[in-house]
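Before we start, here is the structure in question, set down as structure tokens.
Heads up, one of the protein chains got dropped from this complex, but the rest are sitting where they should.
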Amino acid sequence: MSQSITKLQGTAIVLMAISPTAMLVVPKNVMNVVEQDAWMSLVLSIAVAAVAAWGLGSFASQAIGGVPYQRWLRGKAGRWVATLGGGLLAAYYYSIASVALHEFISFVSAEVLEYTPKTVLKGVVVLVLMFMAAQGIEATARICVLAMLAMAPLMLLAFVLLLGEMDWHQLLPIADHSWHSVALGGIVPFGWFSESAIILLIAPYMIRQKDAVGSAVNGVLISGSMLLFTVLQSLLVFGPRLVRSMDYAPFELFALIEVGNFFERVEVLFIVFWMATVFLKLGLFFQGAVHLLETTLRMPFRRMPLLAGIGLLLWLDSSTSWPRDMNETLTTSVTTALLFGCNLLLPLLLAALCRLHGRVERSGGDGANE
Amino acid sequence: MNRRMSRTLLPLALMVIVLTGCWDRTELNELSITSATAVDRKGDRWVVSYQVLIPSVVSGASGPMKGGAQLPITVYTTEGPTIREAIYQSTLESPRTLFFSHNRVLIVGEELAKGGLSELIDVYLRNSDSRETVTVLIAKGEGRKILEQLLQIQIIPGDGIRETMKTESENYSALPYVNMYSLAKALTSESNSAVIPEIFISGGAPVTSEEQFNSTTMSSKLKLGKLAILRDGRLVGWLKVRDALGVNFIRNQVKKTVISLGCGQQNEATEGPGHSSSMFAVKLLHSATTIKPVLQGGDEPLRMLVKVKAEGTLLETDCKADLDRQDTIKEMERQLEEEIRSVIRNGFGETQKLQTDIVGFADMIHRRYPKRWREMKKAWSQAYAEIKLETQVDFTLRRLGLTSKSFTKLDEESRGGEE
Partner (left out) sequence: MMRWFGQLLPPFRRTRSSHSGGGSTAGTRRGLRRGDELTGSLSRRVADNLSLIRELFGDSVDLISRGLGGSAGQPWLGIVYLEPLVDADLVNRCVLMPLVDKVKENGPVEGIGQLHDLLPIGRLAELDQIGDLMTHLLSGYTIILLEGAAAFAVSTIGGEKRSVDEPTSQTVTRGPKESFTESLLTNMTLLRRRLKSPDLRVEGFTIGRRTRTFVNMVYMEGIAAPGPVKEIRRRLGRIDVDSILDSGYIEEFIQEERWTPFPTIQNTERPDAASAGLLEGQIAVVVDGSPFVLLAPSTFVKFFQSSEDYYQRYDISSFLRMIRYICFFVSILLPSLYIAVTTFHQEMLPTPLLISLASQREGVPFPALVEALLMELTFEVLREAGVRMPRVVGPAISIVGALVLGQAAVQAGLVSAAMIIVVSFTAIANFVIPSVNMAAGARLIRFVLMLVGGTLGLFGIMCGLMVMVVHLVSLKSFGIPYMTPLAPLVWNNLKDVWIRVPWPLMKTRPTLPRTEAAGGQGDVRRQAEGSEADSHANSASREPETNSNSER
């Protein structure tokens, strides 16, 4: 694959890797802990996440152009580390894709298409994902940019249309909750922001590797502000108590939009746009998994028979692993732990191992590049 | 390779989609479009009534059907142990599935309100096909009768009720416009209380058939009435329209309203006593209220400072006072301020009698003095009943309309000239 991803595309990719599912899950989770101070938790977690993104971006910018992440790791840290790391990451990306797919289809089934079997919906989505993977990361990157540009006016529109319903007093009293509640509330969003680790896979295909830092940080900041915006809006319109029971707060918001007597109940339009962004996120993660599998196992997962295989696996896995849709707390805490583990700890570990291995190699013999 | 993949994947995708058939598809003529719903309790059974539209009568568009219904709506009722089961029982009598997305109005029965609204609100929040933007109204007695009433001006009665509610809250502002999610919000706020306007049929039995419908005046009409007060989700009392206006002033929900006053002092000043039967009317165009809670020492009751700033125009006057003079205007403004203050005081007094905080003082105190609030929370109802309200009204009469002297005065002057 050629190096053709620009900094703007990199930012858009990070944005799309974080926002779509975060937008859905975060308002409720944060408000459960801190109610009307949710925005403070969010600001805190954005700040921390930006620092983490900077760290991840710097690690990523050491990549060599054109050399896939896993192979570069092999060069820097040795075969075993690379294989293990690659395998773990592949499993991680795959499972996030599976979870996100499941949550996405649950939402669609709950809000939009009630009677269509979820299996069919998942099958259709997996087919589209396979098609996207076949076209390569560049195509996905381009669409991410377009979606990012379209998001701004849409959010603005939603804001303007809901102005009448907002009650600024809902923000008071400020700082009603203790600092450790605020910090606790910030953990879940921070977990989601750590998805910026996808920059590690993207960096080798960027035109300038140094752009990776900028992309990661900008992506986190933009998605952070969007998330903040969403949380603020839910807070201002519904109040903290009500949001705690709403599963899909942002869409309840859009359900309230009424312009005159003819532009009502149009939340399906916003939902459709949001669906497009979820497709992008799923596409990114699926391609991430495929790419890692390809480089770790050295088999052409991007081509037809194996691609169909992994697509089929994703479909079946997503359809059958979730006998019940419920059990929110378990899902959230497990997901957060997973996000922390694979997005932050793993790269940290790998970076440390790279350094270590580099030192060993340098003292031992010639360079480690294969 | 990519091309081959696209070639095999795309047709596959398309085939899958088409082969699957359509589960969620409902044709337009398979829907029962509901425009108004009424929910009530009979003992421990839920009674749900629906006002269903008949499209071919409602719209002017062509349809080759002749005969059949001539009236735009049909009403029927179902019962069940829970609300949703009652709704699904409708499949026993209706050929089409109920479609609630265009439901405009929800009429809550008095019995239900007395028992508690929480289950009803849960249904609305949990289900995706019930909209949270329905207008909520309360009816004394059976809600079903309200649904059966036809409106002459608006062919869809559900729409008509909603428009009535909206117009009233815009132009008269005595009864606030309540929809489901604001109701939910109010009931979960610190004050745990809410209001719902009442709707009733004036004139007796509802007009339900065509003969009664086809005359220039109908024997009965839908009207908005009092304001129902709920505390902890249950109905505790009613407020008259005037008091409701006062409460709305405190809640800062007055948009436009009309106040009529006797000319009183002015006339006495110019003409002497005995001419106080003439009145003048002022339209409030704009009103803003700010409230400041003042916490005092431990045992003293809470004081709330209510400041209303309003402006309006003169609509009608029978007074003989000369409107060109500044002091006449000032006198009118003073009278109005006094009137507004008294309306507010009376309204607030009524709520204090019911010990229900529908004006949102609880939230204000919580926001301003969060620590003190935690202590006050438990005994709030009593504390509320003892609040001292201090009102300050600042009213400006901006315009006098197109004429300056009242016609009565002109009339008199010309008569005086003849004598």
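By letter and in written order, the chains are A and B; residue numbering begins at 1 in each of them.
FYI, a contact is a pair of C-beta atoms (placed from the backbone, for glycine too) under 8 Å apart; a residue touches a chain by one contact, two chains touch by 3 or more.
Just so you know, these numbers come straight off a predicted model, no measurement behind them.
Counted over the whole complex, the shown chains touched by the missing one are A, B. Within the set A:Val51, A:Ala152, A:Val268 or A:Val334, the residue that contacts the chain not displayed is A:Val268.
The chain not shown here is touched by just one of B:Asp24, B:Glu170 or B:Glu338, and that residue is B:Asp24. Only one of A:Leu73, A:Val125 or A:Ala158 touches the chain withheld from this view, namely A:Val125. Across A:Trp39, A:Phe279, A:Phe301 or A:Trp322, the residue that sits in touch with the chain not pictured is A:Phe279. When the missing chain is restored to the complex, the residue among A:Thr140, A:Thr296 or A:Asn343 that touches it is A:Thr140. Hidden from this view is one chain, which touches subunit A at 2, 4, 6, 8-9, 108, 112-113, 116, 121, 124-125, 128, 131-132, 135-136, 138-140, 142-143, 145-146, 207, 261-266, 268-269, 272, 275-276, 279. The omitted chain makes contact with subunit B at the following residues, 2-3, 6-7, 10, 13-14, 17-18, 20-22, 24-29, 31, 33, 35, 53, 55-56, 58-65, 99, 101-102, 104, 129, 131, 156, 159.
Methods note: only the chains that are shown with their structure count from here on.
One inter-chain figure worth recording: subunit A and subunit B are separated by 43 Å, centre to centre, where each centre is the mean of the chain's CA atoms. Of all residues in subunit B, those touching subunit A in their complex are 1-2, 4-6, 8-10, 12-13, 16-17, 20, 22-24, 101, 125, 128, 131-133, 181, 184-185, 188-189, 363, 366-368, 370. Within the complex formed with subunit B, the subunit A residues making contact are 110-111, 113-117, 120, 123-124, 127-128, 130-131, 134-136, 169, 172-173, 176, 238-239, 241-242, 245-246, 252, 255-256, 258, 264-265, 303-304, 307.
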